[in-house]
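Take a look at subunit A:
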Amino acid sequence: MNAATSVFSHIDYLVAVALFLSGAWILLTSNNLVKKIIGLNVMETSVFAFIVTTGMIDDGAPPLLAAGVEGPFASPLPHALVLTGIVVAVSVTSLALVLVLRIKAELGSVELDEIESVGEHDDSAGPGGGSG
Partner candidate 1 sequence: MTAELIDLRPALAVVISLACAGAVFAARENARWRAIWSLSAAGVKFALVWSMLPGALGGAVYSFRVGEVLPGVAFGFRVDALGLFFALVSSTLWVLTTVYALAYMRKSHSLSRFFGYFALCISTTVGIAFAENLFTLFVFYELLTVCTYPLIMHNEDLAARRAGRKYLVYTLSGGGLILAGMAMVYASSGTLSLAQAGILDASAGGATLLVIFVLLIAGFGVKAALMPLHAWLPAAMVAPTPVSALLHAVAVVKAGVFGIIRVIYDVFGADLLRQLGYTDWLAVLAGAVIIIASVKALRQRHIKARLAWSTISQLSYIVLAASLLAPLGTLAAIIHIANQAFSKITMFFVAGVIERGTGKTRVDELAGVGRQMPWTMAAFTLASLSFIGVPLTAGFVTKWYLSLGALQGGREVFVGVMVVSGLLNAAYWLPMVYQAFFRPMPADRKAPAGVSPMMVGPVLICAAYIILLGAGASAPAMPFSLAEAAARFAIELKASVE
Partner candidate 2 sequence: MTHWPHWLPLVAALPMVGGVLTPLLFRSRPSLAWAWAVSIASVTTLASSALLLTLVGSGPFSYAVGGWLPDYGIELQFDPVSALISPVCIIGLLSLIFSRRYVERSIDPKKVSFFYALVLVNLGGLNGFMMTGDLFNMFVFMEIFSVSAYALVATAREPIAALAAFKYLLMGALSSLLVLFSAGVVFAMTGTLNIADAASRMDVAGPMPAALALAALATGFAVKAALFPVHFWLPDAHAAAPAPVSAILSALVVKAGVVGMLRTLELFAGAEQLLQPLLTSLVWLGALGALGGALMALVQRDIKLMLAYSTVANIGYIFIGLGLATASAATGAMAHTLNHAVIKSALFLAAGAIIHRTGLRHIDDLRGLARRMPVTSFAMAFALVSLSGVPPMAGFVGKWQIAVGALQAGRPAVLAVMIIAGLIVLAFSVRVINALYFRPPSRISVASATEVPLSMLLPIAILTAGCLGLGMTGQPVLEFVAPVIKNLYGAVP
């Protein structure tokens, strides 16, 4: 199995990994907090895509044992995992969005560098500023 065919046969995994890395790039380099959340979601989708493809079978039927359906069935486990993963992604993203709302309301901006610069001014008071 020379390199070319192995790359071609693993194309689904490679795409998933590429998506993962691009999501990571967005998350790490973007200055806007909402963009970071978007980057996080891109990474999550890529991991879910990767897991589903591990359960795939060439020209296999979806794991529904309805009467009269034969042939190799796709593995049901990855589907269950991804279902759970999606729910996790929803909850984390919703919490992140609410935090961004609160940061916007209390620190005045969602741009990281603006927040940091604001942070420096009252840094002398330090975290909490002794307000208990």
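How these were chosen: all candidates are chains of the complex that A comes from, given by their letters.
Side notes on the structure shown:
Criterion: a contact is a pair of C-beta atoms (placed from the backbone, for glycine too) under 8 Å apart; a residue touches a chain by one contact, two chains touch by 3 or more; residues count from 1.
Quick caveat: nothing in here was measured; it's all calculated off a predicted structure.
Per the touch definition at the top, the candidate among 1 or 2 touching subunit A in this complex is 2.
Touching candidate 2 in their complex are the following residues of subunit A: 20, 24, 27, 33, 36, 40, 43-44, 47, 50-51, 54, 77-78, 81, 84-85, 88, 91-92, 95-96, 99-100, 102-103, 106-107, 115, 119, 126-132.
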